[in-house]
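A protein chain is absent from this complex, but the other protein chains hold their places.
Presenting chain A:
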Amino acid sequence: MNPTVALLLAQDGITNGIVFALLGVAILLVFLVTRVLFVVQGEFVVLGAVTLVQVQRGEVAGAAWLLMPLALLCLVLSAIQFVRERNSRLWSLQNGICLLALAIGLCATFYPPAGKSAWLQITTVVCLITPMGPLLYWTAFRNICRSSILTLLFAAMCVHYVLQGLMLPLFGPEGFRALPLVRGRIDFGGIWLSAQLIFMLCVFLLLTTALWLVFHHTLPGKALRAVSINRVGARLVGISSDIAGAAAFGLASLIGAVSGILIAPLSNVYYDSGFLLALKGFVGCVVGGLASFPLAALGALLTGLLDSFAAFYASALKDSIVFALLVPMLLYMSVTQISGRGEEAGE
């Protein structure tokens, strides 16, 4: 391997790593707030990427056909709840978001965004994908939110099956690849970096800074952190676990849409690419310890680099190698937990 190849692989690894890091951050956020190990996160990325391609081609976004039935289903469930429990309100955040989602879906179907403005395309993608998070939370997770982690994981697996099963007829088995949003290369003292990489880095830094600001300097963000630290305590001081869960899912779908936009010009995205992406995001989180956001992001970057270098040396075994990254981490955890004492999570 010569320096040029190494540099290329490193660039590739960093771009992969950024996507894994975004996935990891979203998965960790959802896990801490709702205890759901959110394997569906990969589907959000795929939806974001595919929608960007469809919008660029001027086609009707298939995601609208997922969003609208989901919003309708959510409205129906809310109506059933209204009939059964008289005390629930007709006008709620949930119903508002359902109606908004319907409006967005109809808009995207009948007035697909025309023109080449990248900002318009990005806005369309984000608006179509983001509402899916809260809607999925309300339809599939809210009523079982106090079940065991295992049950919640199974619910997430079911949602993953349903989405993936619907995405095949909706998008077909072909790969999707978007036109680059930014072109060209930039010279850094003899090292050429692609503009897309710089763009990704900027978006990543912007998004993580924004998240940090939200979590540390706004009341809703602090409320979410409170829920992640102690669910019962947060409920006792009046933080609605319902809204917190929906907000975590909403942030996850937003991050998923952005990751999709970032990954779309770089590689072919297939209807079933999401699961492996989500798993690698998981690996990143675990390598980072599944507790801290900066560490999870760092772990994901490491995973991305390993992924790209492993692809060069042993492309067939690359996925095994990435998962082997778990072994030293788990071994360390295992050995430190050997003694008969220590606090059990009691799950």
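Keep this in mind: contacts are C-beta pairs under 8 Å (C-beta built on N, C-alpha and C of every residue); 3 or more make two chains touch, one makes a residue touch a chain; residues count from 1.
Convention: contacts and distances are computed from a predicted model.
Novice: Can you match the unshown chain of the complex to its UniProt protein name from these: "Membrane protein", "4Fe-4S dicluster domain-containing protein", "Lipopolysaccharide export system ATP-binding protein LptB" or "NADH-quinone oxidoreductase subunit K"?
Specialist: Matching the unshown chain against "Membrane protein", "4Fe-4S dicluster domain-containing protein", "Lipopolysaccharide export system ATP-binding protein LptB" or "NADH-quinone oxidoreductase subunit K" yields "Lipopolysaccharide export system ATP-binding protein LptB".
Novice: Identify the residue among A:Q81, A:S117, A:T151 or A:N230 that touches the chain left out of the display.
Specialist: Among A:Q81, A:S117, A:T151 or A:N230, only A:T151 touches the chain that is not shown.
Novice: From the listed residues A:L93, A:I122, A:L179 or A:L326, report the one that touches the chain absent from this view.
Specialist: A:L326
Novice: Based on the whole complex, identify which of A:G96, A:P169 or A:P220 touches the chain you can't see.
Specialist: Answer from the full complex: A:P169 touches the omitted chain.
Novice: Across the whole complex, list the residues on chain A that are touched by the chain not included here.
Specialist: Counting over the whole complex, chain A touches the hidden chain at residues 31, 37, 140, 143-144, 147, 149-151, 153-155, 157-162, 164-166, 168-169, 279, 282-283, 286, 290, 316-317, 319-320, 323-324, 326-327, 330-331, 333-334, 337-347.
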